[in-house]
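Note that one protein chain of the assembly has been removed; the remaining protein chains are unaltered in position.
Then we have chain A:
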Amino acid sequence: MIKVENISKYYGTLQALNNISFTINEGTCFGLVGPNGAGKSTLMKILSGILLNFDGDIHVRDWKVSKDRLKIKQQIGYIPQEICLEDTLTARDNLILFGNLYGLKGKELQRRMDEVLDQIGLSERVKDKVVTFSGGMKRRLNIGCALLHKPGIVIMDEPTVGIDPQSRNSIFSIIHQLKAEGSTIIYSSHYMEEVEQLCDSIGLIDKGQLMEFGRMEELLEKYAKPSLFIAGESIELGMLQTFGEAEAKGNGYLLNSDEPLLTLEKLVAHCRENSLEPRRLELYHPRLEDIFFNLTGTQLRDA
């Protein structure tokens, strides 16, 4: 179990994290979601023992970050947001370096390198220098370097930023494989759909505050009540407001209702009577993205 207790972090006078607490069960995948500057990387660096000055504490199994940092580090594979590789050296040299840093040597290291290379799909490029790699390949090697010592907890800070869909899929399959092996995964992203797809529980973070935390299904159930989406030239906000709470969304309007089906019926009848012809009229299921917006008033991604 990983228990984060009242973590706060200041950079000078800027508060990057404000009293964050949550618990992650081992063997599950936890997604940390928030916009740029929310504090995701800061939290991940604290979890991996990189940042030392912060308030609060983190318990990993029977250890505390404040006391047993070394033991915890051996259990963690940290994959930074930036690619951290020696790019004038080969993939092999990089793997050896990180293997050595975790105490792997000789046959054991060779065996793990072969396994990891297979996992990240770079066996054929192992003798090539990292400078010759594509962005996606570097990302995968960046991940591989953190997996050699078979960490029980894998911390991934936005591993899919700026890569092609193919590399992204291959990173997802690495994650699925890690989940199948029983690893605990802590994954940050500002792509909601990734998190919806991969994670068992999520935390929504904004401006250093944990806005919401819970199991994925719970959150969807709590917030994702369907509403109606209507668009069309003759449709006006004033008319919709007679049916309930309405707001503009995209090129149409969103009409909230406790009984969306009933409202849909009434709306259809109204349109027919007044010869209004909506271009679209449908049930709308909010995505995590909308939940986030409702909670924080902030868009996850820059528009």
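Assume contacts are C-beta pairs under 8 Å (C-beta built on N, C-alpha and C of every residue); 3 or more make two chains touch, one makes a residue touch a chain; residues count from 1.
In the analysis below, contacts and distances are computed from a predicted model.
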{"item": "Options \"ABC-2 type transport system permease protein\", \"ABC transporter related protein\", \"Sulfite reductase (NADPH) hemoprotein beta-component\" or \"Sarcosine oxidase subunit gamma\": UniProt name of the undisplayed chain", "value": "\"ABC-2 type transport system permease protein\""}
{"item": "Per the touch definition above, residue among A:F30, A:F98 or A:Y284 touching the missing chain", "value": "A:F98"}
{"item": "Touching the absent chain when the full complex is considered, from A:K45, A:R125 or A:R139", "value": "A:K45"}
{"item": "Absent-chain interface as seen on chain A, which is shown", "value": "11, 41-42, 45, 48-51, 70, 73-74, 76, 78, 80-84, 86, 88-89, 93, 96-98, 100-103"}
